[in-house]
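Got a structure for you, written out below as structure tokens; questions coming shortly.
One chain of protein is taken out of this complex; the other chains stay put.
When the chains are written out, they are named A and B in that same order, and each has its own residue count from 1.
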Amino acid sequence: MSHDHDHDPITHTHEPEAATRVRALAAILVEKGVLGEDEIRARIDWLVSRTPADGARLVARAWVDDAFKERLLEDARAAALEVGLDPGPSPVVVALENTPATHHMVVCTLCSCYPRSLLGPPPDWYKSLAYRSRAVSAPRAVLTEFGLTLAGDVEIRVVDSTADVRYLVIPQRPPGTDGLAEDALAALVTRDSMIGVAQPLAPA
Amino acid sequence: MTFGIGDRVRVSGRRHAGHHRTPGYLKDRRGTVVRVHATFPNPETRAYGASGLPEQRLYLVDFAASEVWDTDGIDGRVLADIFEHWLEDSA
Partner (left out) sequence: MEHVVHDRGGWPDDTPIDRAEHELAEWELLMDALVGTLGARGVMNVDELRRGIEEMPPVSYEAASYYERWLFSVEHVLTEKGVLAPGEIDARVSA
């Protein structure tokens, strides 16, 4: 190998072959006029701007405002728009409420459907073959893997987002949070609690 | 046929060689409609470049885990979105 190749930055990263192919694909599509560079960039900007903080705002609002909670349960997409969030291209988002008697957990066994506009990109484990197979068939064991043990009389409802609808869990409001403002409540709502594999944080 | 909340339904057990969004583990299982969604383009045809029209209605169907799995003592529910053309009346 010549000395020059040792200074090639591409060969010194630990990227898979796919990385080069993706860049080639993008270049070809732009050259052919199939896609524009600006719209690709805008899409990347949108993707990186999505975080669980958006979903957390919906949950916190639902905790303090019963009427809002009912609207959220009826049509989560409209509720998101109501608080100034961008619900993204997914046509329907449905919020599922946890209660002392029922605990919801979301999975996509067929691929990785996920409410990305409200939670950002899904974690690797959500997309893993292990989670996709066992979330539906052994949910209590999966929750134990995540460190969550629910009482035996709590009904676990696993929701498989098999089609166009995306699901967001509204976890139960933690005890000892009566005096907290909405922002402080939102800070307790973790991404994993909105997927259903964890409870929200306890107040400080 | 169309379904409403509370209707008992059975997911068709038919094989489907191409793309479809009815998971194998729910085929032939009986559940209850708990939510009636909007209609959506049919992914089975849209996946091959067709329009996906006419749109098909989607339902959230609730199954007892014990109906779905053979595991002894399994509790809880499994819910999934199933298209109308995969559901049969099971009253």
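Just so it is clear, contacts are C-beta pairs under 8 Å (C-beta built on N, C-alpha and C of every residue); 3 or more make two chains touch, one makes a residue touch a chain.
Bear in mind that the values here come from a model prediction, so they are computed numbers and not experimental data.
Asks: Please identify which of the visible chains the hidden chain touches across the whole complex.
Replies: Per the touch rule above, the missing chain touches A, B.
Asks: Of the residues A:47, A:81 or A:184, which one touches the chain left out of the display?
Replies: Checking the options A:47, A:81 or A:184, the one contacting the hidden chain is A:47.
Asks: Pick out the residues on chain A that sit against the missing chain.
Replies: Contact residues on chain A toward the absent chain are 15-16, 18-29, 32, 34-35, 39-41, 43-44, 46-48, 89, 109-112, 121, 123-125, 127-134, 136-137, 142, 145-146, 160.
Asks: Considering the whole complex rather than only what is displayed, give the residues of chain B touching the chain that is not shown.
Replies: 15, 18-19, 23-27, 41, 43, 46-49, 52, 68-69
FYI, only the chains that are shown with their structure count from here on.
Asks: Enumerate the contact residues on chain A facing chain B in the complex.
Replies: 91-92, 94, 109-110, 136-140, 152, 155-165
Asks: In the complex of these two chains, what residues of chain B are touching chain A?
Replies: 21-23, 25, 35, 37-38, 40, 43, 58, 60, 62, 65, 68-69, 71, 75-83
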